[in-house]
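Below you'll find the structure I mean.
Note that one protein chain of the assembly has been removed; the remaining protein chains are unaltered in position.
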Amino acid sequence: MREISFQQALDEAVAEEMRRDPRVILMATDFTGDPVKEFGPSRVRFTPISEAVVTGMGLGAAGCGFRPIVNWRMVTFSFVAMDQVVNQASKIRYMFGGQADFPVTYRCTTGGGIGLAAQHSQSPYSMWMHVAGLKIVLPSTPADAKGLLKSAIRDDNPVVSFECSRLMTATGPVPDGDHLVPIGVAEVKRTGTDVTIVGLAYYVAEALAVAEELAREGISIEVVDPRTLVPMDADTLRASVRKTGRVVIVDEAPATCSAAAEIAALLAEDPETFRALRAPVRRVCAAPVPVPYSPSLERAALPGREDITAAVHEVLKQSV
Amino acid sequence: MREISFQQALDEAVAEEMRRDPRVILMATDFTGDPVKEFGPSRVRFTPISEAVVTGMGLGAAGCGFRPIVNWRMVTFSFVAMDQVVNQASKIRYMFGGQADFPVTYRCTTGGGIGLAAQHSQSPYSMWMHVAGLKIVLPSTPADAKGLLKSAIRDDNPVVSFECSRLMTATGPVPDGDHLVPIGVAEVKRTGTDVTIVGLAYYVAEALAVAEELAREGISIEVVDPRTLVPMDADTLRASVRKTGRVVIVDEAPATCSAAAEIAALLAEDPETFRALRAPVRRVCAAPVPVPYSPSLERAALPGREDITAAVHEVLKQSV
Amino acid sequence: MALSTTGMAQMLRTMILIREFDERAIRLRVAGKIYGAVHPYVGQEAVAVGVCANLTRSDRVTSTHRGHGHCIAKGADVRRMMAELFGRVDGYCKGKGGSMHIADFAVGMLGANGIVGGGLPIACGAALAAQLEGKGDVTVCFFGDGAAAEGEFHEALNITSAWKLPIVFVCENNQYAANNTVAVQHPGVDIAAHAGAYHMPGVIVDGNDVLAVHAATEEAVARARRGDGPSLLECKTYRWHFHAMRNTPPPDTRPPEEIASWKARDPIARFERDVRERGVLSAPEIRAIRERVSADLDEAVAFAEASPFPDAKDLLVDMYA
Partner (left out) sequence: MALSTTGMAQMLRTMILIREFDERAIRLRVAGKIYGAVHPYVGQEAVAVGVCANLTRSDRVTSTHRGHGHCIAKGADVRRMMAELFGRVDGYCKGKGGSMHIADFAVGMLGANGIVGGGLPIACGAALAAQLEGKGDVTVCFFGDGAAAEGEFHEALNITSAWKLPIVFVCENNQYAANNTVAVQHPGVDIAAHAGAYHMPGVIVDGNDVLAVHAATEEAVARARRGDGPSLLECKTYRWHFHAMRNTPPPDTRPPEEIASWKARDPIARFERDVRERGVLSAPEIRAIRERVSADLDEAVAFAEASPFPDAKDLLVDMYA
């Protein structure tokens, strides 16, 4: 299989869907590559720095039969457009009684770890998850990135694609042809029997690395990647934890009201999973601070492998 | 003690703090009562409908020594100002290394149940909770409303005061004089031994009503009101659940990544509380839809007493 | 294109229908038959009607919290509107939306909007769609003087002018945003003054004169259809009633003389005079129109009352395509 980067996988997804469907259009302040060359300036729009109106334009054009992809670039910049997401995009279909579809895709990068400090190092997916009415994907590999983004573009609902900055240069095998990954299906990235690690985005690979190390100590880790945040594949997560009896959830967003909190709650409120839990659920998340600039502090703010490893040891020790 | 309404309690809090400190100023598109009369048009500012700039102005003036209170009116309207909350207010102190304080208070109403449909019936506190750097209060009684808002105004940090629409006309005793309720301290509103109900805002009184009914069946309910969402008083919540072994968390926000999810996670991840849990944690939240207009659907979308009662019976049945 | 006789008669009928619809909505809300908030359009009828008379069915509009007038003028069915206010399954949104979220995509009415300024970006998207479709359709975006203080107003004017999108921005300057006068909202009284800096025409028109509104819109729509880009039309008008009501109409805080002076400029009375003087309609014909409107609204209320409330088991329906 071809090995390509996460970034290239995303670019391929967009280009293939644009070839497939002339109603797919792009709006952003900038693009990777040169999509204008292939698709022309009427389908590929460089926008002013006006995220609010551009976000609403994507929605409006979607309601009129197009399939816009709006790229906010960084999730940070989407906050000036939050009204159009929370008050319009997420509610428009339901509150209008389903009389139209709104197939718009919003894309942005997330995450820290690259020395860009507080405003440019955010992972606030849970704020979007809380708003009923959006679908949300968060891939961890080039293959999932391509397959999920293609599914997002074909979906007839507003979908938000969160794309982790630190993964952009990561490479991995991506199947040839029309590779789709369904929205709403988690994947067990490694099977194991002692502890389930649920990792998000960058932390899937980190969890796999930790699992590899711990295997040498004789600890068998199962790594589960939700891949889609809404709708969340609770069944797959619960099945894993029912098997292992222990769970560590890892992400670079701060813990409070995070995706990790939601996963913890989904596990602890399911009677069968609750009964199978042999140790407290464990979140390994960012410290509750804006991500600091200095490398010494940024490292301390974000989860590291040693934090994941420590959490695994802890849940093993705490087991009843 | 005097019985006053929730709305009046809030108005008193503002007026008292304005009398106490001339640096307290108000900005909003409208006010209850006529604060201009007592405090003059230079401290009480009717603003254009420009929530983004007004939100940032509150922050900027706070950094220059004033103590602004910005009232967004409805939480819905704050989404056009989200950049100033997420990217500026919550991060400004930390990312500048603590060189200034920003004593700004943001106020807004929350919640449904009043026939105003999707856009005007939101309770998205968890979106603010997730953003590290804000303090957040959510009172359930006139006394707490007054005491917490006064503490918020005196606090040297950005504080968001969420004020439940359905509680505005609720009345209750409020102590005379300079009544303060500390930020970050939950309150056990009723003691019991079988099941803890954690209620938020409107659902504290609903939980108490359910507790009263269930007492007749011989079920002893403890009702805990976090009152402050950030910092969350996890100790009080955990202590209650360690005693009862069972918990039902009730709120009118949809469950996903909600305050209820966070509380569930805080309980399930604490080793001692986890060991004391005799039944799965239970969330009773709004359906995952924008709040619908028609009364028949709105009733179905929001939690009712029967939902709380059913959840209590369930956790009792599921107990190990 | 001069207005035809039937065109003018149709416009008068629509203006009366809008007024009577909202007068009923107020009474129905007081009676507890409908829920939520009512924002009456009474007094501003010449704007919606004068503008929409220039539009075809495939042209699109976006509206505001005060949206009943735009909805009727764009051709929505008052029976389904009324059923929506009643929260019934035969409403446009199956009872899920209510007054602030009525939409009828079939006639190009892309929705009322509870967020001040919130409809502007959506309208720009519809205009982008029209430009890409290339069929010469236009989009009209209605908004209030208050909305012109929101950043989305500026962003919308800027991007649509830069992209020459086929859109007409119609500011209904009714002198107030809730209880605040325009002077509280803006340093100047003319919203249209912004147009120049965006390199688009800015036109101020008497919003109580339906023919003036019609003429100004005609030019703006023609410009948009030609591909020459957006225009900003400011219609000076006034709402006769309170900003919004829940259970009971709130007391009016505006100067009584001001209200009276604007009522003396009633857009419907004025247009009735116009059509009589032009010999388009006689007084008895106008009376007949009024009776017909009244009967239509009786029927709309009956239709709404006959429609069932949504079933709670359908709560999750319509969430996702």
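In order of appearance the chains are A, B and C, and numbering begins at 1 in each one.
Everything that follows uses one rule, which is that a residue touches a chain if its C-beta (ideal position, glycine included) is under 8 Å from a C-beta of that chain, and two chains touch if they have at least 3 such contacts.
From a predicted model like this one, the values you see are computed outputs, not experimental measurements.
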| said: Going by the stated contact criterion, tell me the shown chains that border the hidden chain. | reply: A, B, C
| note | Considering the complete complex, of C:9, C:30, C:178 or C:193, the missing chain is touched by C:193
| said: Looking at the full complex, which residue from A:119, A:161, A:228 or A:309 touches the chain that isn't shown here? | reply: A:119
| remark: Which of A:158, A:172, A:192 or A:292 touches the missing chain? It is A:292
| said: Tell me which of B:36, B:53 or B:170 is the one touching the absent chain. | reply: B:53
| query | Of B:13, B:132 or B:308, which sits in contact with the chain we cannot see? | reply | B:132
| Among C:22, C:137, C:155 or C:272, which residue is in touch with the absent chain? | C:155
| note | The missing chain sits against subunit B at residues 25, 42-43, 45, 47-48, 50, 52-66, 68, 83-84, 87-88, 92-103, 132-133, 135, 155-157
| task | Over the whole complex, note the residues of subunit C touching the chain we left out. | result | 149-155, 158-159, 161-162, 183-188, 193-194, 196-200
| Touching residues (missing chain, whole complex) on subunit A | 29-30, 46, 48-53, 76-77, 80, 114-120, 287-289, 292-297, 299-301
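We adopt the following convention: only the chains that are shown with their structure count from here on.
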| remark: Rounded to the nearest Å, the gap separating the Cα centres of subunit A and subunit B is 29
| CA centre of subunit B versus CA centre of subunit C: separation in Å? | 37
| Touching two or more other chains - residues of subunit A | 52, 83, 87, 94-95, 132-133
| field | Shared interface positions of subunit C, touching two or more other chains | value | 93, 95-97, 101, 113-115, 118, 151-152, 319
